[in-house]
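For this depiction, one protein chain was excluded, whereas all remaining protein chains were kept in their positions.
Chain lettering (A, B and C) follows the sequence in which the chains are written, and residue indices restart at 1 in each chain.
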Amino acid sequence: MLTFTIRRLVLAVPTLLFISLVIFLLLELAPGDPMAQVPLTVPPEVKEKMREALGLGQPMHIRFWKWIVQFFWIEPQVLIDAVFGSSFSAGDLRVISWQTRSPVMDIVVQRIPQTLWVVGTAYLVGILIAIPIGIYSAYKQYSWFDQTGTFISMIGFSVPPFFSGVLVIVIFSVNLGWFPSIYDTTHKVVDWDSFVTQLQQMVMPVMVLALQITAQISRFMRASMLDNLNQDYVRTARAKGLGETTVVMVHVLRNSMIPVVTVIALGVPSIFGGAIITEQVFKVNGIGQLLIGAIQANDLPMVQTLTFIFAVLIVLFNLIADVLYGLLDPRIRYD
Amino acid sequence: MTDKDRFVPDEGLAPASTALPGGAGPLEEFTKPPSNQWREVWDQFKNHKGALYGGILFLVIVLWVYLGPVIWTIDATHIDIRARNQGPGFSHPFGTDQLGRDTFARMMAGGRTSVSVGITAMLLALGLGSFVGVMAGFFKRLDGPLMRLTDLFLALPLLPLLLVMMLLFRDPLNSAFGPEQGIFILIVVAIGVTSWMPTARIVRGDVLALKEREFVLAARSIGTTNTKMILRHILPNVLSPIMVSATLGIATAIITESALSFLGLGFPPDFPTWGRLLFDATDYLQQYPERVFWPGLAISLTVLSVNYLGDGLRDALDPRIRGR
Amino acid sequence: ERGTDGQVSLIYWQAPSILNPYLSGGTKEQEASAIVLEPLARFDTKGAMVPYLVTEIPTVENGGVSEDLTQITWKIAPGIKWSDGSAFTSADVKFTYEYCTHPEGGCAQLRHFEGVTSVETPDDSTVVINFAEPTPYPYGPFVGAESPIIQAAQFAECLGARAPECTEANFNPIGTGAYVVDEFRPNDVITMSANPNYRDPNKPAFSKLLFKGGGDATAAGRAVMETGEFDYAWNLQLAPDVIAQMEKGGKGVPVSAFGTLVERIMLNQTDASPDLPDGERATAKHEHPFLTDPAVYKAMSMAIDRPLLVEIGYGKAGKVTCNWVPAPEAYASTTFDCSTQDIEGAKAMLEAAGYKDSNGDGVRETPDGKPMKILYQTSTNAVRQDFQALIKQWWSEIGIESELRNVNASVFFGGDPGSPDTFQKFYADVEMYANNFNGADPQAYLGSVLCDKAPRPETQWQGENISRWCRPEYDALHKKLSQTASLNERAAIAKQLNDMVIEGGAMIPLVHRGRTSAHSNTLGGVALNTWDSELWNIADWYRIK
C-alpha cells in the first residue's frame, strides 16, 4: 500500500507539471489583459511599462519557468518561514497578484477559513443528511419514502443555486428576518453568542449547498445499499439470528459505505474550490469568488495558482480515494 | 456503481428438466414466440410505470417546445409594451414580462434552446466519454495517457476554458453558422467538452471488468477483431452505465447552461432559455413570483422526467432484466 | 461627538482590490480610498469646489491663480495631521506628484497631471503648481477623488517600479480622512475605525466602519432597504420596479442624483465587418456602409421612445436627454428635442434617402443593395438587455434589422487589445454604454472625439473616440475651447461642440442617468454626490436616533 501510494505520488508530479503548463497556455490564449482596469487616459507606452513591471514583457517560457520557481521553491520557503520564523524567503519575489499587487498565497490563505466554514459545513451536513436517507430509501425500495426521496433529490438537483439562494434570502431574511442575507467574513467566533451569530449567517448558504450535495450523495448511497442488500452474506447474517438493525446497519452499511466514502473523498477538492455561485449570492467571498473575480480581472497569476491548487487537490484526492478504498475493503490489494 | 452484478435469478427460468422425461419431451418450446428486439424493449419499457410517465412527460415537453409555437403563434421576442408585467390571463396564459413579451411563448422558445442544449451537449459528452472510456479500458497502452487526460480535464477551470473558446471560435462559428447557431454550437461544445470525464471513468471501469469476462475470450477465440469486439461485445454491455450518465447529462447540461447565463457567458439576451428566464425572474421574485415558477417548474419537470425515463430505458435495454 | 454612533456598514457590490487609487483606475478603489485619502479640494453635490485640506479655492480673483493661467497656489490649512499623528505638509503634496509622474510607476491618474511642469513647496503650507501652457481650468491636480494626497513617509520607498511591491502601504495607506484602515481584505471587506487625529474633533460620529464588497446590486439594495443589515448601498443599477419593491421593505430609502452620466448608443463610423482583414476592420480605412448617413442615424434616433426607456430602465434615476453633455446646467445644450417617438417620420426619412425594402423581407436595403442589418452590442446588464430588446423592435419597425450581443462587462470594458469584444475595438455597428466626466469641466471629455483619439491598431486599440468620428472643424473648435478662460464663453463653445457631435451622428444619447444609492432610515448626513466620490462627506455621517 505504501509503495502504491508513493508510486502514485511520484507519477503525479509529471502529470501536475503538464497540467500546470496546459493551464498556463490556456490562460495565455484567453482574452483579457491585466491593464483592463487602467483607464484609457493612460498612454499606451505607460501601460507597456506597467506590463513590463508585471513581467509580461518576457517570453512565455521564461514566465512559466518563473511561476514554477516561485510556486514550488519560494512559496514553500515562505510557508516554512511563517511556521518556524526563519527567513529563507526574504527578498525573493513571490507569486504576486496583478489585481491587488500582493502575494497570491496570502489572499488564498485569507479566503480559506470562510470557504471551509461554509462549503465544508454544507458538505458535511449534506452527507449527514444524505446517508440516512439513502439507507432508508434502499431498505424500503419503492416505498413512498423512497419515491419522495427520489423526487426531492431530483428537484434539489435541478434547482440552480442562483435561484434557490435568492429564494431562501427572500423567505428567511426579508420576510422572516431570521438570518442575515450577507455573510460577514470578519466575524470571529470567540464565545457562545458569536458562535450563534456565525451559525445564523451560515444557515442559508449551507442550506442551499447541502441540498445539492444531499441530492447526489443520497442517490449514491441508495444505489450502493441496493447492490449489497441482495448479497448472500446478508442472508447468512440473518440466518445467524441477528436483528434487522444489526444486519442493515452493520453488515450492509459497512460494505455499502466503501464506494460512497470514496465518492465523498472525490468531492473534497470541490470544497476547497468553493461554490462560485452560492458564494456570490451570499457574499461569502471565499475561494470561488476569488477565482471568478480573478478571471474577470484577468489576474493571471491568481488564476494560474488557484487552478493549479485545485488540480493538485483533485489528483491528491483521487489518490486518497483509491487508498481509502484499499483500506476499507480488505479484498483490495495494491501491489 | 452499476447494476451489472445485481442479483439476477435467471436460473429456474427455464428448468433444465424441460429436457427430461416427465417434461413435455426433450426440447420443449417456450410458449412465448420469439419476437423483435425493439418490441421487447418497448414491452418492458411500457411496464415500467415511472419510465412510461417520465417518457410521456418528456415527450409532451419536447412536443410543447417544438410544436407549440405552431399553435401559439405569438412571437417570443415580440414586445407589447402596453401589456407589460401582466399576470396570467386569457391572452397571456403565463402572463408577460417587464417588456410585455408573452411568457408562454418565451417559455416555449426557451425550452427549445434548453432542451436542444441538454440533448446535444449530453450526446457530445457521452460520445467523448464513452470513446475515451472504451479506448482506455480496452487498450492497455492507452489507459495511462487517457486517464491522465481525464485528470487534466477534471482539473481545468471551466470559466477560462469557456472564455478561450469564445475568443478562438466565436467569430469563425458565427460566420459559418450564423450568430445563433454559432453560439449554440459553442455552448454545447463547451458543456460537452467539460463534462465527459465521469462517463469516461465509469465506462473504463466497466470495460476493464468486461474484458475479463469469458465471452470476450470466447469472441477472441472465434477470430473477432478488436473493432468488432468493441462494437459487438463491449459497447452493448456498457450501455446501461452510459444510459445513466445520459439522463444525468441532459439535466446537468440544462443546469450548466443556466449557470452560464448567471455568469454572463450564456446565450445573447434576446435568446431566451429556461435558465436565463429563471435568472432574469429572480430579481422579480417578490413582485411576480409566477415568473420564476414557470421556468423553475419546466427545468425540474424535465430533469425528473428524463431521470425516470433513464431508469426505465436502462432496464428495458438490458435483455437480462427485460426477460423477467 | 466622535465615535459615539457605533458602526456604519457600507455595501459595494464591487469589491475594491487595493486602496491606492494611483495604482488602480477603478471606481470601486477610488470610492473606498476616498474614506481615507483626501485631495486638497473636493466637489460638492452641485459640482462646485469646496476646500478640504486648504484654506480656500485659489482663483484669479483671489490671486491663487496667476493672470497668465500657468500657475496655481494652494494654501494648506493649519493643523492638519496624518492619522499617524505626523503633520501634513506641502512636501506630501509634492511627493504625490512625484509618485504619480514617476516614469516607471504606471500611475493610473496621470492625466490629472497633464501639462504640469513642476510642483514647488516654498514653505510647509504652500503648494505651487506650474503649468507648461496657460490652463484655464487649473484644478486637475489634487482635486476630487481621483488625485488625493498620499503620505510621503509611507510611500517614500515605493516610487516607480517598486510601487506594486509595497503591499502594506497599498492596503493600509495613512491618510487625513475621517477613518483609518484596520484591516483590508482585498476583494472582500475593509474594516476601519475613526481617525483619532482627524481635524474636526467632533467627527466622525461613528467609531467603526465596515466596507463590504461583492455580490450584485440586487442583494446590496435588499440588504439596505429590506433587511436593514447595511446602512449604505452604492450604485443600485436596477429596474425601477425592483427598487420600488425594495423600498416597500421600509428599512431604507433610495436616493438619486444626476451627474453627467449619459446612456448612449455609439454609432460606428467605420466598417466592422468580419470579412475585413484584422488591422483594417473597424478602422478609418473603411467607412461604414450606411451609418454615416444623417438620414439613417436620425431615423434611428427618431424611432426610439426615450420616455419609455426611462420609465422601464431607470424610473426616478433617469431623464430623457438628447445631449452628450447634459450637465452642469450651464453646459447643457437645449438645441434638440427628442422626447417623442416618431416611427412614421423615421420611415419617411429613410424612404426619402433611398433606403427601400426592395426584396420584401422587411429589411431595407441601401441604395447600393446592402441590407440594413446591424450588430448591436453592449455589456451584460439586465436594464441594457431590456433596452436592446426594445430598441431592436423599434428599429425593426423602421426596417433596420439588428442582431443583439452582450459581452461580459469585464471583457467589454476590459480594453484587452487581444480581445475582439472590447468596446474600444468596436467590432460591431452600434454599441450601448454609459459614460461621464468627473469634475465640473467638460473640456477633456469633449476632447474624447478628436480625430486622433480614435482607437486603432497603431494605438493598441486604445483611445476614447469610440465612434471613430472625425470632423476637422470640431477639432478646431475644441482647440479654441482649451484656450478660453471665460466661463460663459466656455459654456457657449461647449454647447456648440455637443451639438456638432449629436448632429454629426457620433452617437445617439438615450438617457441622462442619475446615480441611485440607498441608505438606511437611520443614517443621517448622506449627500449623494455625482461629481466626486459618493463618500466625499462621510465624516459628516451620523446615526439618527
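By our rule, contacts are C-beta pairs under 8 Å (C-beta built on N, C-alpha and C of every residue); 3 or more make two chains touch, one makes a residue touch a chain.
We take it that contacts and distances are computed from a predicted model.
Peer 1: Between "Nitrogenase protein alpha chain", "ABC transporter ATP-binding protein", "Na+/H+ antiporter subunit C" or "NIF system FeS cluster assembly, NifU-like", choose the name on the UniProt record of the chain that's been left out.
Peer 2: Going by its UniProt entry, the chain not pictured is "ABC transporter ATP-binding protein".
Peer 1: Taking the complete complex into account, tell me which visible chains touch the one left out.
Peer 2: A, B
Peer 1: By the contact criterion defined above, which parts of chain A meet the unshown chain? Give residue numbers in ascending order.
Peer 2: Within chain A, the residues that touch the unshown chain are 3, 6-7, 231-244, 246, 251, 254-255, 258, 328-331, 335.
Peer 1: Taking the full complex into account, what residues of chain B touch the chain not shown?
Peer 2: Against the missing chain, chain B presents residues 8, 10-22, 26-27, 29-30, 33-35, 37, 47, 213-215, 217-225, 228, 232-233, 236-237, 239, 318-320, 323-324.
Heads up, the rule we're going with is that only the chains that are shown with their structure count from here on.
Peer 1: Which chain's mean C-alpha position is nearest the mean C-alpha position of the whole protein set?
Peer 2: Checking distances from each chain centre to the full centroid gives A.
Peer 1: Can you give the whole-Å distance between the Cα centres of chain B and chain C?
Peer 2: Those two chain centres are 47 Å apart.
Peer 1: Per the centroid of Cα atoms for each chain, what is the distance between chain A and chain C, given in Å?
Peer 2: Taking the mean C-alpha position of each chain, the two centres sit 38 Å apart.
Peer 1: State, to the nearest whole Å, the distance from the C-alpha centre of chain A to the C-alpha centre of chain B.
Peer 2: Between these chains, centre-to-centre, one finds 26 Å.
Peer 1: Two-or-more-chain contact residues of chain B, please, as numbers and ranges.
Peer 2: Within chain B, residues 163, 166-167, 263, 286 contact more than one other chain.
Peer 1: Residues of chain A touching 2+ other chains?
Peer 2: Chain A, residues with two or more chain partners: 31-32, 166, 174.
Peer 1: If we count contacts the way the header does, which residues on chain A are in touch with chain B in the complex?
Peer 2: 15, 18-19, 22-23, 26-27, 29-32, 150-151, 154-155, 157-160, 162-163, 166-167, 170, 174, 220, 223-224, 226-227, 230-231, 259, 276-277, 291-292, 295, 303, 306-307, 310-311, 314-315, 318
Peer 1: Spell out the part of chain B that touches chain A in their complex, as residue ranges.
Peer 2: Residue positions touching the partner: 1, 3, 5-7, 148, 151-152, 154-157, 159-161, 163-164, 166-168, 251, 254-255, 258-259, 262-263, 275, 278-279, 282, 285-286, 292, 296, 299-300, 302-304, 307.
Peer 1: In the complex of these two chains, what residues of chain C are touching chain A?
Peer 2: It comes out as residues 11, 15, 17-18, 23-26, 103-104, 106-108, 110-111, 161, 163-167, 170-171, 183, 185-189, 191, 210, 212-216, 218-219, 222-223, 226-227, 229-230, 249, 408, 410-411, 413-421, 424, 459-460, 462-464.
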